[in-house]
Structures are given as structure tokens and as C-alpha cells.
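All protein chains but one are shown in place.
Up next is subunit A:
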Amino acid sequence: MVDLTRRFDVLVIGGGNAALCAAISARRAGASVLVLEGAPKFYRGGNTRHTRNMRCAHDAATEILTGPYTEEEFWQDLLLVTGGQTDEELARFMIHESKDILNWIVEQGVRWQPSLGGTLSLGRTNSFFLGGGRAMLNALYRTAEELGVDILYDAEVIDLKIEDGMFLSAQLKQPVGGRTEVRASTLVAAAGGFEANIEWLKQYWGEAADNFLIRGTPYNRGAILKMLLAKGVQEIGDPTQCHAVAIDARAPKFDGGIITRHDSVVFGIVVNKHAERFYDEGEDIWPKRYAIWGRLVAAQPDQIAYIIFDSTVVTSFMPTLFPPIAGATIAELAGKLELDAAALEQTITGFNAAVQPGTFDHTILDDCRTEGITPAKTHWARRIETPPYLAYPVRPGITFTYLGTRVNRQSRMLMKDGKSSANMFAAGEIMAGNVLGKGYAAGIGMTIGSVFGRVAGREAAKNARN
């Protein structure tokens, strides 16, 4: 039983990677720590449950990484994806710290995937968690427990008492036990973004948000973020910016995770509900092509689109959770997709006629392209002509949001008046916008959470003792 009447040194709100890194680092720095995770035990760890890898700078190849990935290169990649919308000082600090995180995280019991040879090719930039994100979370939880961190599940924080940028206490709501006031000397907010709060998304996206699917946890409803912003914490990031990919329309509303994704776009064409193409499917290679389609589909009528390809390419991409919808003729396929058959036939005939001869190679920007149609398909364009014809229906799948709390290098929250908070820190998705103004580079969510979580915990512990 956790004694909630005592005053903790550090209160951590959240239960994902950022929260656990903060809790462990605070505890290792000698603080008493309470973690309040809003989700039940099975769902602990929010979106972190669904992750697979982390991006860290490193100077040489290791057992788990091929080749070096220098700080400068990491910075250039970040600059590229964000189009410069990043706080350079914080970003460079994070990149520098990421080097040490590779080892620190192992000391916390997390294991990396070694090369198995054969099927598994390792990345140069990203290290993979052995067993995935839930395995890494399980390890963090075990370590936190062993260190004596107090953890409560089903422990949703519903209110924060904050005066002049100073955290005083939190209102905790539990299914059994009801409401409790929890006091602590410092606060680490690591409660994720607000992507699971459709009402809030609607403020920026309108009714379209009703058709969004949320790839991760249903528990990231942004309540903590909203309270903090309402109580004078400075805001960062564009609320309409988020990480969104196109995922299978048959996926569950929440928590479908990684397995609902499609990486078949380059092998076919994408049409909307009027059976019209609307964007160059051959614009760029992964991961860019992957991360733009969520937004593109969100802009289409009824937020639905269909990836259409033929039977020659089915084995070219990852096996999919949901089987493709198949038709012996274009018209039959159109019928199953509830699209206008004549319109789809016209689109495909037009596309096929525009395809130019070339040498197909999906690993590079090849010379297979179309001529005379808009939008063009600038690479990997091949005729769709071998039945059965196949399709995946897709919808926008929201990964996480970027609106967040402003922080400094200590992970300390900054208030609207520019002063830093007396005792409030933030880590992870809730402050990701500091680094990620827009765009996304795979594995950076974990970097943000681990680096700023570790810093936040350490600083909070120091703060509590003073």
C-alpha cells in the first residue's frame, strides 16, 4: 500500500517512457518518488507500449548499430524534418545527451536487439528494443519497483493546484478510493499528448477529427497539458501539428498500434472516395512517404482513401494485418470499395496510359514515372493491369500531438511571463513540441522522453532537496 498522506519529493504524472526515466533518475538521485499512471496496469505506459526503437547519436558502430551517427548528422536530420521549427539549443542538448542514453537505458534493465544476421538488418541511426516497447517498459517498471519507487495504476490526475508557477498538490481519482489530494515538493509532468481527445482535436481539425483513428493509447487525453497551460505555463508548438500516417480504415478507433500501417503506397496509386488521385505517390522514399499520408488523407472528403495496386506487388511490402480487398476486375473492386466503377476505371486507365518505360527499383528514386497526368507519379510508376486488383482502405492515424509546455535545458517548465517554474518539470510527448515543431524522424519520440525524462528526474530530485 502506498501511503498517500506523506509528502513525496517528486510526483511523476504519467507512466510511459518519459515518466519512468524521470522516476528512476529521481530515485537514483535519492528522492522519494510517486508515479501516478492513469491507465490500468495492462495499459500502463501509454504510447510507449507501441514503440520499437530509439534514435541516438553515436560515434562508432556497435553490436546493435551499424556505422557511426554523429551529433551533427542527427542535427541535420532534425533540421530537415522540422524545416527549422525546433529550438536549436534544446535540440542540440538532446542530441548530445542521446549518446549517453544508449548506455544509461541499458543500465536500467532495457535490452537492445542484437544482430541476428540473416533476416534482421540493423539500422545505423536507430536501436531496437529487444521485444519491443512493452518489453522495455516492463524492464523500466521492474527497475523502478526494485529501487523503491511507489507506483499507482488506475490513478488519473484530475486537477493540479499551482500558485505562481509553483506546484502544490495534485487531485488523484481512483476507481476504488475515490479522490485524494497528493502532495509533493516537485512535479514531473510526463502525461503524453492529447491525441486521444477527439473533442480537443476537433478544435483545430473540425468535424474531420471524428474520422481520425488514434494509433496509440486511449489514455492520452491531454488533461494535464490543458491544466498546465491554463495555469500559466508557456505554450509551445502548433496545435494542428501532429504525427499522422495513413493506416488501415478497418483498424480499431484506439490502440491499433504499429500493425495497422501500410507501406504499399509506392507500389500503387491512392484515390479518394471520388476515385480520383490527389497526390504524387512516388514523391519520396520512406520514411517521408510514410509520414505525409496521414495529413493528405485527412484533407480528403470523409477522410478516407484507397491504396490500389495489382497482384504483382503483394509480396513487395510487409505482410499486413488486414488482407487486401480484391476484385477480379476494376469494376468488381470498385463495387466492394463502394466507389464509382466508371470513375475508378477511368482513373486507372488514364494512369496506365501515362506510365513511361523505366527500370523499377523501390530502394532509390527510380526513373519509372508518368507523363501527362496530374498529379504525376514521379517514381515507381508501373501499370496496374494484372488481376486480381487489390486495395487497402486508409484513414488518418494520429500518432501524437506536438502542442506542449515550454521547457528549458533542465526540463523545467517556463511560465508565460518568461520566468521558470519553481518546481515543475516536463518530459516526453507533453513537451515534444520544443524539439519537434513539425515533421518527424523515426525513433525521436523515445529520445525526447528518455533524455528529458532523465534530466527532469534528476533536476526535480535536486530541487526537492533544496
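Some points to look at:
Here is the rule we use: a contact is a pair of C-beta atoms (placed from the backbone, for glycine too) under 8 Å apart; a residue touches a chain by one contact, two chains touch by 3 or more; residues count from 1.
Criterion: contacts and distances are computed from a predicted model.
Within the choices "Tricarballylate utilization 4Fe-4S protein TcuB", "Extracellular solute-binding protein", "L(+)-tartrate dehydratase beta subunit" or "Amino acid ABC transporter permease", the name that UniProt assigns to the complex's undisplayed chain is "Tricarballylate utilization 4Fe-4S protein TcuB". When the missing chain is restored to the complex, the residue among A:28, A:49 or A:221 that touches it is A:49. Note on the undisplayed chain: of the listed residues A:113, A:303 or A:463, the one touching it is A:113. Residue in contact with the omitted chain (choice from A:134, A:161, A:362 or A:409): A:134.
Although one chain is not drawn, the whole complex shows that of A:165, A:257 or A:324 it is A:257 that touches it.
One chain of the complex is left out; on subunit A, the residues touching it are 42, 49-50, 52, 111, 113-114, 116-120, 128-135, 138, 142, 252, 255, 257-259, 315, 318-321.
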